[in-house]
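In this view, the complex is presented without one of its protein chains, the others remaining in place.
As written, the chain order gives the labels A and B, with residue 1 at the start of each chain.
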Amino acid sequence: MTNTKPKVAFYWCASCGGCEEAVVDLAEKILDVVAAVDIVFWPVALDFKLKDVEAMADSSIVATFLNGAIRTSEQEEMAHLLRRKSQMLIAFGACSHLGGIPGLGNLWDRASIFHRAYQESPSTVNPEGTVPQPSCPQNGHPLTLPVFFDTVRSLDQVVEVDYYLPGCAPPAGLLAKAVQALLSGNLPPKGSVLAGDKALCEECPRKDSRPEKLTLKEFKRPHQVLIDPEKCMMAQNLICMGPATRGGCEARCINGNMPCTGCFGPTDNVRDYGGKALSAIASIIDSTDPAEIDSILAKIPDPVGLLYRYSLPASLLHRKKLEAA
Amino acid sequence: MPDGFEPKIVAFFCNWCTYLAADLAGTSRMKYAPNIRVIRTMCSGRLDPQFVLYALANGADGVLIGGCHPGDCHYQEGNYKTLRRYHLLKRLLKEYGIEEERVRLEWISAAEADKLRTAVNQLVEKVRALGPLRWCAPVEVREPSEVTLQ
Partner (left out) sequence: MAQRQRDSDGGARVGVYVCHCGTNIAGTIDIYGLTDFAASLPGVAVAREYKYMCSDPGQALIKQDIADHSLTRIVVAACSPCLHEKTFRHATALGGLNPYFFQMVNIREHDSWVHTDKAAATAKAKDLVRAAVNRVKRHQPLERREVSVKSDVLVVGGGIAGIHAALTLANAGKRVYLVEREPTIGGHMAMFDKTFPTLDCAACILTPKMTAVKMHPNITLWTMSEVARVEGYVGNYRVTVKRKPRYVIEELCLGCMECIEACVFKQAKVPDEFNLGLSKRKPVYIPFPQAVPQVVVIDPETCIEFKTGKCKKTCIEICGERNAIDLQQKEELKTIEVGAIVLATGFRIFDAKRIPYYGYGEYPNVYTGLEVERLINAAGPTGGELVMRGGRKPTSVGIIHCVGSRDEHTNRYCSRVCCMYSLKLAHLIKEKTGAEVYSLYIDIRAPGKAFEEFYNRVAEEGIRLIRGKVADIYPAPNGGSGLVLQVEDTLLCRVHKILVDMVVLATGLEPRADAQEVRRRFNIGCSSEGFFLERHPKLAPVNTFTDGIFLAGCCQGPKDIPDTVAQAGAAAGEALALIDAGAFELEPSTAYVLKDNCSGCKTCIGLCPYQAISFVEDRKQAEINEILCKGCGTCVAACPSGSIRQHLFEDEEILEEIDGVLAYA
């Protein structure tokens, strides 16, 4: 309690670890961060225990950066705990912002995922069909595992979130700016995404090469094209999610000569990322014949994967229809 | 399928064709199923796929989209955009596991009151047979964390 530096925490839920890497990506700047704040919880890097957090007073942590989606009951409990203990809860990265890649699990349910992972997949040998159980007595003691939910959720579908840092993973620059803003108290209204509100095209280096009136008779996939590094992706018949995606990532993927896949999510004026993207993509199809339109669209083998790669839990429909148990 | 289930269909009609056809059905005193709720836009081209998703997510059992016949759009080409978006939307809905028959696009001109009546009645009947969509899962409602042991 004698320490006057603001307390900060990091936690990870259903995540790949990339957001943790992003923090480390601050490189030397991380020293400034560490100097300015007191990190009180960071499972990937430091050795604080759960009971340490539980012992803290409510709202004693100034800001918690929580990455990863909510997939299990443990993650849900931690989200609630950290919410209680923090003044500000920041959804860090696409998974906590929108559900992220784990969110694509919403096309299945627990039973089918377990079946795939523990029985069906080619490298699995599991003749007894053992699957994880939430509770299992061992030597007279109950051993518990977190419950694996049927549905992946974004952080704000579980607790109230103060700010969002978008991206898979958020660029170091964005994180540094966010920490700055936090420390200086210069924050936008609650619920804001801590990035600009224009789509990626604004900062895309290939912007000028997109023709004013572009219509497409065909869609191609990245592996089918020798991608011209100077030309707009859409003008090369590749579906780029840039027009539908919030900018602020400095067009990293474009500069890597790949179309944008939409990790920053929608801009503020859009309610359902995939729905709006679908509208834009379909509108520029150059055909008025239903059969021809269908054959052009057949080049999109996985609409959900294209349109909701990072945002399925956050979408209006959230998940594929759950069959009755 | 629950007894006495009456589907709720949200209908998006364009002002110049389908909305007028519905008006004509009214002035002609035609009768059709009372399950549709019409939302009027000036052109079917205004129909943002987000609206269809929103309707399905918030209690609609089906959606009917009405526009002018290809070539007859009051604004020249709006309905072609609707057509293209509709095709991609259908593919998306399939992946979501929503039955194909629940969302329907019909070209209905201002004079085709009878076609409107038929389209409404047919859609209502099909959706009634499919049962309620019950997608209403408001974001705020938490999923039960109980699970049965295997």
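As a working rule, contacts are C-beta pairs under 8 Å (C-beta built on N, C-alpha and C of every residue); 3 or more make two chains touch, one makes a residue touch a chain.
Small disclaimer: the values here were computed from a predicted structure and weren't measured.
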Of A:Gly17, A:Gly191 or A:Pro229, the one touching the omitted chain in the full complex: A:Gly191
Touch criterion as defined above, residue of A:Glu74, A:Glu202 or A:Glu250 at the omitted chain: A:Glu202
For chain B, residues in touch with the removed chain: 6, 8, 10, 16-17, 19-20, 22-23, 25-27, 29-32, 34, 37-43, 45-51, 54-55, 58-60, 71-72, 74-78, 81, 85, 109-112, 136, 138
Contacts of chain A with the absent chain, listed as residue ranges: 97-98, 154, 156, 164, 191, 193, 197-202, 207, 210-215, 242-244, 246-247, 265-271, 276-277, 279-280, 283-284, 314
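As a working rule, only the chains that are shown with their structure count from here on.
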Chain A-chain B separation of Cα centroids, rounded to whole Å: 31
Complex contact set, residues of chain B against chain A: 48-50, 52-54, 56-57, 70, 80-81, 83-85, 87-89, 91-92, 95-98, 135, 137, 139, 142-143, 145-147, 149-150
Interface residues, chain A side, partner chain B - complex: 73, 76, 107, 110, 131, 133-135, 147-151, 153, 156-158, 270-272, 274-276, 278-279, 281-283, 285, 287-288, 290, 293-294, 297, 300, 302-304, 307, 315-318, 320-321
